[in-house]
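With one protein chain held back, the other chains of the complex are shown just where they sit.
Moving on, here comes subunit A:
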């Protein structure tokens, strides 16, 4: 085959058009949305388009699948690649039929000029011809904008193999890793091991291999009983994270500098916090690896960033980049930087000792809840100078937090968990944050959308910590929006004004005003007991307003959430609804229940009893209003609801039982404490 028009696109003789995805399926439905974009750009029938999992060999490097940017960033290059393929086939049809390319149309996979027709299969040869430039063709929107069903769901509903845990490579072994009992623990002395245990050891990294999952679990149990660790206390006091986060050392991040002296007026302030949060994915992280006789290593992973992981693996394993091939296989729902990358290194380290046999490594539930990086605890001070009518004249805001990104290769280190345990260890650096143009981290959404005449906003990032933190859905935005929107409510109530009207009085952004109004109308605003929360994600993403209705009797329950969202051009309306519903339910869980627990030595929330999440019986009804704005570019929906929902719940609690809970989670006990 000569140089293809597009390496990532190929056409089978049966007319199936295969496109290698640059973004990965995390449970968010991105493969479906990308299929819709590809089908429209090709003028193909959706049924003939197959988006296949991303990989480093032959697939495009589109960076991470994160930050609700997949459609925004992954859509255009995909659309362009598909448009080139379509243009090449149009040119070929025109040449065969002796007409000008302008006279060839293509719709639902059929090329036509007068009575002449052809299919993609007929014209596939065109992809091997050299192509000059591509003419822009006006594409018809057959699929973009419609609720196409998820392409991955039929397999999952039928229980077919689809997840990485289901991989069965020829001659595959199963591996388990024996993690130290705490972040500081290191192997005391290698115990003499029985002959029948297949153990892999490198420094304090210990793993076992077996022929079946059950044997691997048994072997892990035996190894655990035989192993002794040196251990000591390094963790902060979980009951006083506020002091811990504020003690430093810090990097100071100015977000907005105030000009001039603060105006005269009444000064009011409040302090808010959230604890560390776990990803708590339903499946423990897993990966497979194989060292081939030719010196290459193949890795199967549910990572969000295959190319970053490849770089990090090559560094730790001491291999040339070209020798590491990384392929995506779906995991369970992923809400940020979880253990996916770490377990890929585990698999590679175990497979290195297996003479070409592949190894599938799966973490335990306890590993998943204690070793995946956490979303950082955060603490916020906010104060305002208000005028006689209670309106904000000046705003001061400080946020203290660990960093929100420690993905592979960030800060120049591989940042893979096992790296820190090896004989020649890699340092695992404290997390940093993305730059402001990438949405920032602890200061994401620290800047309010309101028209305040004067504002100072400063972030303080902890640069040393024993607790590993990294990206969790919406990063700092969840906390910042919770704090800002709780405080706006406090200001409104103090001024004796309606919280919705108070916000609108401070807001000129028309799209913001619209989602606030739509959510309020749909929820029947004006009834007692409702709470509202609102933000534009990252300051340039989706607009989202949430209204919560709570029940605070025996138990604290969220009965209903009404959410209005504006994501610009909607690629898949039901997909957006599903993402918003899911995000809202997860945010309800974070807000009401979740908190990573630890003593001075180790993380102690290791199972679903000690890290409870929202159950069916606790799940609110979620009503989603899509505010369509097809003239605006598409932005992601996955993270937009997190902060607004938390604030709406806190504000609804304040509206129903007249207590203000400023420290998450808002449990029944926290409400009782706040009643004092």
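Everything that follows uses one rule, which is that a residue touches a chain if its C-beta (ideal position, glycine included) is under 8 Å from a C-beta of that chain, and two chains touch if they have at least 3 such contacts; residues count from 1.
Please note the rule applied: contacts and distances are computed from a predicted model.
K.L.:
Would you mind picking the UniProt name of the chain not drawn here, from "DMSO/TMAO reductase YedYZ, molybdopterin-dependent catalytic subunit", "Cytochrome c oxidase subunit 1", "Nicotinate dehydrogenase subunit A" or "ABC transporter permease"?
P.N.:
The correct option from "DMSO/TMAO reductase YedYZ, molybdopterin-dependent catalytic subunit", "Cytochrome c oxidase subunit 1", "Nicotinate dehydrogenase subunit A" or "ABC transporter permease" is "Nicotinate dehydrogenase subunit A", the UniProt name of the unshown chain.
K.L.:
Just name the one of A:182, A:376, A:586 or A:634 that touches the chain not displayed here.
P.N.:
Of all options in A:182, A:376, A:586 or A:634, contact with the hidden chain holds for A:586.
K.L.:
Tell me which of A:64, A:123 or A:280 is the one touching the absent chain.
P.N.:
Residue touching the absent chain, from the options given: A:280.
K.L.:
Would you mind spotting which of A:128, A:166 or A:451 touches the chain that isn't drawn?
P.N.:
For the chain that is not drawn, the touching residue is A:166.
K.L.:
List every residue of subunit A that touches the chain not included in the displayed model.
P.N.:
These residues touch the chain not displayed: 26-29, 147, 149-150, 152-154, 156-163, 165-166, 168, 212-214, 217, 280-284, 330-335, 362, 364-365, 574, 578-579, 581-586, 589, 607-609, 613-617, 619-622.
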